[in-house]
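Heads up, the thing below is written out as structure tokens.
Every protein chain of the complex appears in place save one, which is left out.
Here is subunit A:
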Amino acid sequence: MAEYSAFSLLKNALTGNKDWKPAWRKPDPKASYDVIVIGGGGHGLSTAYYLAKEHGITNVAVLEKGWLGSGNVGRNTTAVRSNYLLPANTRFYEHSMKLWENLSHDLNYNVMFSQRGCLNLAHTPAQLDDFARRGNAMRHLDVDAELMTTAEIARLVPALDVSATARFPIVGGLMQRRAGTARHDAVAWGYARGADRRGVDIIENCEVTGFLRDGDRISGVSTSRGEIRARKVAVAVAGSTGQVMRLAGIDTMPIESHVLQAFVTESLKPFINTVLTFGMGHFYMSQSDKGGLVYGGDLDGYNSYAQRGSLPVVDEVMSEMLALFPGLARVRMLRSWGGVCDMSMDGSPIITTGPLPGMYLNCGWCYGGFKATPASGWCFAWTIAKDEPHDINAPFTLDRFHRGLVIDDKGQGATPRLH
């Protein structure tokens, strides 16, 4: 029987909730493992989970510099969607969506996945044409997409300013009904528990300080808690990719680290029941189950490893919010924070073997990493276990930039701050 169930809730309620086990152990690192995963965020934890579950590789350590889930998995705005234009991205994110749809059941942990839809607003006829093209591309690959009229949008989101006198009048939108949100901390905790119960050691407060080598092969890591050896070392450290790869002697990567801010307001009564994006700037918003409006906008726009942003972007995001919802003018913002994003040169990720023998690399998530969490771990686990990529992540190589095979969904070129 599953550890968490209606029956176990009832039983533990009656016995004073004294018999629950911690969701994961706090083991000391062993001298060696089959696989070391560097990075205890969503992607590292899901990688360990799928290594154990799909490939039977359980002698695995996940090394986390801070505490579990202290990075971007707990800092994002929780949106999950697969509404991409290019086939490589659509296939990958749709695989992720399918894993999301069964994730709570699979993990026996409620990640509160809520398919409330994601609506991209169009503000010019040309933009609506572009959305129709993307919607058609999605439907070609069996992903749901529908164009909505302004009247339909007004019925779905009554608070929206849909008047013709709005600063940027809304002319329609592209809706993916199966998109939605999930509780981001629960995703980290659920994967951690699932991996731990299958024998994976999750080692927190363990910073990697260097790589061990056996000839030219990577054979382990030195850490703040001693040396740990492994046949395979996998790197899934998002914004810290440049720093960790430099420890392995690789000085340049097709990655820039940028800070992205996010915001939450005080709790409101039900206000918006979908994930909404603004088409004339960069703004996205949903409402959490607690009632806070969760929203964000663009990167600050310059390289940063500081997990905090600057005020001009706050100003811009708020003005975009008010352009859509004049009625929110007096709502108070409760908190804001920043996360460091690993912006790749084409806006698409990297999940690959190498670049050194014995090493595996997962990075370049830009600010779309949360929705990718299940598929990223699933594909990375496959790549680590079989020493070759799955068809789904085969396009996401590291050398695609030098080979002219970029996957640039937004068509921005090699300007990471604009992806």
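FYI, a residue touches a chain if its C-beta (ideal position, glycine included) is under 8 Å from a C-beta of that chain, and two chains touch if they have at least 3 such contacts; residues count from 1.
Going forward, contacts and distances are computed from a predicted model.
Student: For the chain that's not shown, choose its UniProt protein name out of "L-arabinose transport system permease protein AraP", "Oligopeptide/dipeptide ABC transporter ATP-binding protein", "Sarcosine oxidase subunit delta" or "Transcriptional regulator PadR-like family protein".
Tutor: From the choices "L-arabinose transport system permease protein AraP", "Oligopeptide/dipeptide ABC transporter ATP-binding protein", "Sarcosine oxidase subunit delta" or "Transcriptional regulator PadR-like family protein", the unshown chain carries the UniProt name "Sarcosine oxidase subunit delta".
Student: Tell me which of A:19, A:216 or A:251 is the one touching the absent chain.
Tutor: Among A:19, A:216 or A:251, only A:251 touches the chain that is not shown.
Student: In terms of residues, what is the contact footprint of the unshown chain on subunit A?
Tutor: 241-243, 251-257, 301-306, 310, 312, 345, 401-402, 414-415, 417
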